[in-house]
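What follows is an incomplete set of chains from the complex, kept in their original frame.
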Amino acid sequence: MIPRYSRPDMVAIWSPESKFKIWYEIEAHACDAQAALGVIPKANAEAVWRAKDVTFDVARIDEIEAVTKHDVIAFLTHLAEHIGSDDARFVHQGMTSSDVLDTTLNVQLVRATDLLLTGMDRVLAALKARAFEHKHTVRIGRSHGIHAEPTTMGLTFARFYAEMARGRARLEAARAEIATGAISGAVGTFANIDPAVEEHVCKMLGLTPEPISTQVIPRDRHAMYFAVLAVIASSIENIAIEIRHMQRTEVLEAEEFFSPGQKGSSAMPHKRNPVLSENLTGLARLVRMSVIPALENVALWHERDISHSSVERAIGPDTTITLDFALHRLAGLVEKLVIYPENMLRNMNQFRGLVMSQRVLLALTQAGVSREDSYRLVQRNAMKVWEKGADFKTELLADAEVTAALSPAEIEEKFDLGYHTKHVDTIFNRVFPA
Amino acid sequence: MIPRYSRPDMVAIWSPESKFKIWYEIEAHACDAQAALGVIPKANAEAVWRAKDVTFDVARIDEIEAVTKHDVIAFLTHLAEHIGSDDARFVHQGMTSSDVLDTTLNVQLVRATDLLLTGMDRVLAALKARAFEHKHTVRIGRSHGIHAEPTTMGLTFARFYAEMARGRARLEAARAEIATGAISGAVGTFANIDPAVEEHVCKMLGLTPEPISTQVIPRDRHAMYFAVLAVIASSIENIAIEIRHMQRTEVLEAEEFFSPGQKGSSAMPHKRNPVLSENLTGLARLVRMSVIPALENVALWHERDISHSSVERAIGPDTTITLDFALHRLAGLVEKLVIYPENMLRNMNQFRGLVMSQRVLLALTQAGVSREDSYRLVQRNAMKVWEKGADFKTELLADAEVTAALSPAEIEEKFDLGYHTKHVDTIFNRVFPA
């Protein structure tokens, strides 16, 4: 966790205090269920709730763990210090540490996911607003970094919206993957604890009981979860790369908002750099790097080994905190992005008319010229633009083989921009259904 | 693609012949739609179907590509050799190469996924059969590789079934991710082609039109797809590792089927090695390795760059072929796995009674001993078993502090195996609902 790439709400979910609070709630709910089953006295179960408002003392628990070398036992010992060892003696009855640890991890992941969904909603709202704002702002489309045919800035935002909306749906599915709990005992057989306890605890925490657990909740769920975060991070990178390209000196079709007082370079006062989007590119790499260890965590030995634990202690908080930060950074970036429609036009006209080459090609074939000949005719005129800075339309009008097939008016008509944007509404209706 | 790790059905999906067939079908369906719109003559559209039964000549297409350095143009030139350049001149009208390439890739991925689903069904059927067969075969559960408490072999198969069933659901979702097509032209604006063409082509190929494409179908879909394959591969590894552990010389609770004539080692004739499950471990690594390049493919420049293409030429076939092979290898392995219930009992009894320690612990706390004291009492007797090979029950019966809290009969009762398997039905009902 890097403080400068962290938001407090997400950090709080992963604090030791939050963790111990959830541990406590699981134990207390489990005691309620055990009391309802008659396994432990109701009075003892009720007594556990006396610690309801306690903020657990992390330092004290660490101190105990230094002796026991076992974190859950350290916590239980500390809990007994709060509610009295007599009342505490039924706490954790029939449970194993992982019942607490795994269910807690999933509670934290669910809460983290809810924050991430909020972040995605902010990104989606920003993308949608900018898409409609620039629905008809014409801009050259590029493939391979080379001018292709006109499109609009609104379509660019719309496709990012569609991609992020897919990401949101994936994140909802990922939330369901990890919204399970398990209170099933040492090897998952419920030998010492009734399945009703699991059902009660899960219900109280908003989780689904894991249909079959071993000592742990199966890690294919978490692998899937982190894979989804990795895909979302890659979509963030996708947007970031587009902005970085737009802000290039030679392109300058958009620019990150540059606040008063901000300095672009310690050496070069003229600089205004796309540092937020570059940063998002790096953050995407950080989010993505959790996917491999999460996959390696799946194959635990027999009913469990603990190799996954250290991995999750790191990637649980780090990955969700980084993605959360990245989503809000991205949202702010999109909200305030400065867009230069005039530069878009300037760039598009850089090779005057060249971007209309396909239309001329099609018109020639329609007029009866073979596809191969049409391609040859168009290419030879296009190359003059490319190599000598000629005007494409002028060249075409001067090419006897071309004018043999197309009249000057027909050629002229091929250079109408509206031709390229006529389906923008169709596409918007697909992406933003009423 | 490694021939020894490939099944012909999956290999066929990725052959050049299959690819060109799909290219052809896309072009032909597009011509139909264009004719219906009145853009091209109906006769020309019909003429294209004359090549319906042609197996395209891969060598000839390669020959043309050597000149054009463009694969789709090479194919179109070859197609014209079949249907005549006059009738062929409207083929590909208003389309761009990626309309064909991307839609084809997704058709191939959909077909590959359908084969993978069949493979998963076979794995699921095998796991289910073995789960019910060994529902009550008692076996020691292990955490950290150390004996914990009894479970059953059926529960082991049942949890693998549940994990693979999750994998199957994820694969269905992944199929939906990539079951889209796009015929939207050079930068996705439908400038030169009506959206109706896309709708028709997609419908005929069993795809959904991509709501908004650029020159390409967005690659977050494919990243998600390969991530799902990677998770399934990790689940395969999970099962493989369990089998490898069971077959260890000292454990020998199960063994891969060893066919007559098979040789385990060129040097040591006595060997029977779990080579199939070890191989599955390696294959899992191969499937997983596609996840990073697939994620790196998401951030294409502007309306597309072609960096994703070489990646997909490799991981498209390699990853699906390897996973397909792995699923069938796993299914066969599970179907024929030789299981040794008697060895399971032998292993469980290796440290006589030790695995019942938790029950004694709980009984002591129930009898009024504090949790800390109970733990101490149990641990000190357990350590004698561990270190001196003592019998756990005998030690407990001889420990005055223990017998002060529990009668001999109560101690005796804690060593009943049925206690651990009483919820097997409950769990099976969760995993295999009627």
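Which chain is which? They are A and B, in the order written, and residues in each are numbered from 1.
In this section, a residue touches a chain if its C-beta (ideal position, glycine included) is under 8 Å from a C-beta of that chain, and two chains touch if they have at least 3 such contacts.
The structure displayed is predicted, hence computed values, not measured ones.
This homomeric assembly is drawn with 2 chains in place; in total, the structure file defines 4 copies of the chain.
The criterion applied here is as follows: only the chains that are shown with their structure count from here on.
The angle needed to superpose chain A on chain B by their Cα atoms is 180 degrees, rounded to the nearest 5.
Rounded to a whole number, the gap between the C-alpha centres of chain A and chain B is 24 angstrom.
By the touch rule above, chain A contacts chain B in their complex via residues 76-77, 80, 85, 88-94, 141-145, 148-151, 155, 158-159, 162-163, 166-167, 170, 173, 177, 185-192, 195, 209, 211-215, 218, 220-221, 223-224, 227-228, 230-231, 233-235, 237-238, 240-242, 245, 281, 284, 288, 291-292, 295-296, 298-306, 358-359, 362, 365, 370-372, 419-424, 426-427, 430-431.
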